[in-house]
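Missing here is one protein chain; the remaining ones are kept as they sit in the complex.
Order of writing sets the chain letters: A, B and C. Residues in each chain are counted from 1.
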Amino acid sequence: MQDEDLRVAVVGAGIMGGDHISRLTNKVSGARVVSVVEPDDGRAASALLTAPGARQRATIEDALGHDDIDAVIVANPGPFHEATLLPCLEAGIPTLCEKPLTPDSLGALRVMEAEQRAGRPLIQVGFMRRFDAEYRQLRELVQSGDAGALLALHCAHRNVATPPGYVESMLITDSVVHEIDVVAWLADEPITAVEVKKPRRNSRAPEGLREPQLVLLETASGVLADVEINVNCGFGYQVTTDAVFESALASIGRTTGITQWRDGRMIAAEHTTYTTRFEAAYDVEVQRWVDATRRGVIDGPTTWDGYLAAVVCEAALEAQASGRRVEVAYVDRPAFYAA
Amino acid sequence: MQDEDLRVAVVGAGIMGGDHISRLTNKVSGARVVSVVEPDDGRAASALLTAPGARQRATIEDALGHDDIDAVIVANPGPFHEATLLPCLEAGIPTLCEKPLTPDSLGALRVMEAEQRAGRPLIQVGFMRRFDAEYRQLRELVQSGDAGALLALHCAHRNVATPPGYVESMLITDSVVHEIDVVAWLADEPITAVEVKKPRRNSRAPEGLREPQLVLLETASGVLADVEINVNCGFGYQVTTDAVFESALASIGRTTGITQWRDGRMIAAEHTTYTTRFEAAYDVEVQRWVDATRRGVIDGPTTWDGYLAAVVCEAALEAQASGRRVEVAYVDRPAFYAA
Amino acid sequence: MQDEDLRVAVVGAGIMGGDHISRLTNKVSGARVVSVVEPDDGRAASALLTAPGARQRATIEDALGHDDIDAVIVANPGPFHEATLLPCLEAGIPTLCEKPLTPDSLGALRVMEAEQRAGRPLIQVGFMRRFDAEYRQLRELVQSGDAGALLALHCAHRNVATPPGYVESMLITDSVVHEIDVVAWLADEPITAVEVKKPRRNSRAPEGLREPQLVLLETASGVLADVEINVNCGFGYQVTTDAVFESALASIGRTTGITQWRDGRMIAAEHTTYTTRFEAAYDVEVQRWVDATRRGVIDGPTTWDGYLAAVVCEAALEAQASGRRVEVAYVDRPAFYAA
Partner (left out) sequence: MQDEDLRVAVVGAGIMGGDHISRLTNKVSGARVVSVVEPDDGRAASALLTAPGARQRATIEDALGHDDIDAVIVANPGPFHEATLLPCLEAGIPTLCEKPLTPDSLGALRVMEAEQRAGRPLIQVGFMRRFDAEYRQLRELVQSGDAGALLALHCAHRNVATPPGYVESMLITDSVVHEIDVVAWLADEPITAVEVKKPRRNSRAPEGLREPQLVLLETASGVLADVEINVNCGFGYQVTTDAVFESALASIGRTTGITQWRDGRMIAAEHTTYTTRFEAAYDVEVQRWVDATRRGVIDGPTTWDGYLAAVVCEAALEAQASGRRVEVAYVDRPAFYAA
């Protein structure tokens, strides 16, 4: 461990960027925010209240030019990720890039090429579920083999309500993208086909949004994951997985916390937002990224994982539109990204 | 098994008696109600609607005199039990007597003497918790010894509200009497001392009723049971036990049934009355009593168990009044009631 | 309610028939077994030990000929059901017929025709899940509408292991047939399409048996049910349903019973057989059938329900073989079977 704090630039001062600024400042050891890259002065000013020592920068190039940055967290909208990552790679600066790496697989391929030119892996992708304690326990169970092979996964991904502007494709690219990554990570093999089923529509969903949907993901060895994506359910923010093994079932994501009995009922509070459900996972992700970055390594999901997710998302969008099962094909894995 | 149904007289057509009449008529195999012993014509008429083949009898002597009865269920108020049981014993008729056997231990001793004169055990006492599946599993765990010795029990006995006329002594004689029996049954040894603690009073309790209370029961080998008796809790009818073993904890009485997530909460319905909480236990108790009676045996709690409970209740009332720990002493167990 | 017991013939003295004989004799009120229709003398003799007053009959015609029967329970293998039901219908005798009504839809149509000739509904089909307390609570929730419309169901149907002779088609006809009935009953509308997905094979399954499978059922309004059928899972007999409503989630089939903490773990026993998991449902089903039959009515699933299930099973077998989505078509519902 170095003596000095990791000096971080956070790109984007929206909700997610603001969370990261606050986390780095108030919770994480060994790092501090030195730059907030945000063209909007109002947003930047409000973010700087949380991180008094930091400066606003209008662009990533501007931030990199001041030569006071050790690492970057990318939390602007997905369409801007490529343009943010490329100069960071050129400058040899490690980044933690929020999902998606890029909105499409071609962008991801370009980022992969640039990273290879940079000579060493520099990008970690923000699939923070991999840092959730229960997901980790589930993966350990898969890898231990002591429940037999993994056969199937039943996933549910439920949100209270969608924000304005949420359209059908975002069911895949904003929401199921988490399961797309974590299913491959749990099964330890790529997703090879995808299909989308559409049950009866929830009348709570905004006009034009056809959901819930059931997304079926198949992996190379045949693990079948069904994902209920259900984003206007009203009752809670709930992310659960039941994993079917050859000789066991394992379940994560149960409701926890204080339980009350009142008025003839047993009651426990369910989460209503990802910020409480996955708060600890975000904290662990960022602390581990800071620690690894200070040691000069990456120990989370890489650009390759971001590329895989981008390819599956494209296939899932096609499946969503067509109602058909769509097979998934990837470029060969570069040796640079050897597992 | 005999071909013929057991012909049963039910004494008392109140809530409990009515339940038994309905149970014998509609659920239990191998028995039918032939007499309803109830001086109140209105109650009797209403009970006879459920058991169309039965006749009203004004007194137990009247019912016994018609010579058409194989067995009796005693469900009139406790103070009348002795006067009901004695003629049944004299007639050699098997009975299932609702708790308490008698309100005091002297009455219980007189019933024991009469039963011994009758020459064989005829009375089963209605401690129906012994027929609840989870209590039975807990007792099996005690007896198996594979969790080590039983050390302590934490019991809770919660009611929504008390009926009119419920006074402080009834906390012991009507409510904790169930734990008094079942603690001795689980520990498989008699209770030797009792003490009553009075926490802060629930303002929901009717004027003059000082509750909840915490009743401490000690058994011969030192098992310590604390019983929370809490009968105006409003939120449910809840009977739970946590059993502390040398190398395990076992818990019974969890809330079960359909679980819902709504409005940011996980919700399951809790029982609000003993009739649903212990419905299956009552059914099993009565079916097993009918079966055993037809075979000419008793396989439930006996008069001796009823006597033990009566003695502990007397000690508990003294402890409740005095605030002191009261030791319990019993007559020697007659060979007639050998375990 | 009549004074006299319902005199029942049980057809088939295998495991299921034996269960019914024991249930009618020892648990159910208002009925007794008078005939056991079983050509195998050994089986019959063993069954008669449980029902001492009953007689063996070689055939249903033989049993009906003795004119001492009020009702029949059909528990022989499915291929014999039609030949058993037709003479019962001709004799005007009410029957409780174990599932499947018939192995194919044509047989079911013939039974429906014979029943209509008999002039009144006489057959109840043994879909006993409809009598399980939690399924009933779930259906009440659907019908109350207070969680919004039902959108999707996630069902799991897990068995410890398959008996010898269990082949792939039986995943549908023996196992998922329960969900096929209960999904339509919960959604209160017929199933209109079916599809079968095959995840990675469980190596615990007997050679040649490709399972688990995921069966997708669609109803008329678009409710999508996914059913995991998983019959060599080793770990338990587990039947669960998560119902997704517009504004709630409801879950049934949780593990219940005594909970222990030992050796660093919390442990509760899971069922390992349907006989304990659904014991109460069977008891309720048969008691209610006896009660209704004595009143001359049917209040359970009818021949029409049996026909619907047979049609969906045929479609599911086609879907299982082809890998394709198969739409389901039914004959028009006769007025005789008006809901």
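In this text, a residue touches a chain if its C-beta (ideal position, glycine included) is under 8 Å from a C-beta of that chain, and two chains touch if they have at least 3 such contacts.
All values reported here derive from a predicted model rather than from experimental measurement.
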Which residue of C:Phe80, C:Phe235 or C:Phe336 touches the chain not shown here: C:Phe235
Candidate in contact with the missing chain, chosen from B:Ile60, B:Cys233 or B:Val328: B:Cys233
Contact with the hidden chain (one of A:Leu86, A:Leu209 or A:Ala248): A:Ala248
Those residues of chain B which, in the complete complex, touch the missing chain: 148-152, 154, 156, 158, 197-204, 212, 214, 216, 221-224, 226, 228, 230, 233-235, 238, 242, 244, 246-249
Absent-chain interface as seen on chain C, which is shown: 160, 234-236, 238, 255, 261-270, 272
Those residues of chain A which, in the complete complex, touch the missing chain: 1, 3, 24-30, 52-53, 133-134, 137-138, 141, 147, 247-252, 254, 256-262, 280, 287, 291
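In the analysis below, only the chains that are shown with their structure count from here on.
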Taking each chain's C-alpha mean as its centre, the one farthest from chain A: B
Distance-to-centre winner among chains (Cα means, whole assembly as reference): C
Chain centre separation (chain B, chain C; CA means) in Å: 37
Whole-Å separation of chain centres (CA-atom averages), chain A against chain B: 58
Junction residues of chain A, two or more chains touched: 234-235, 238
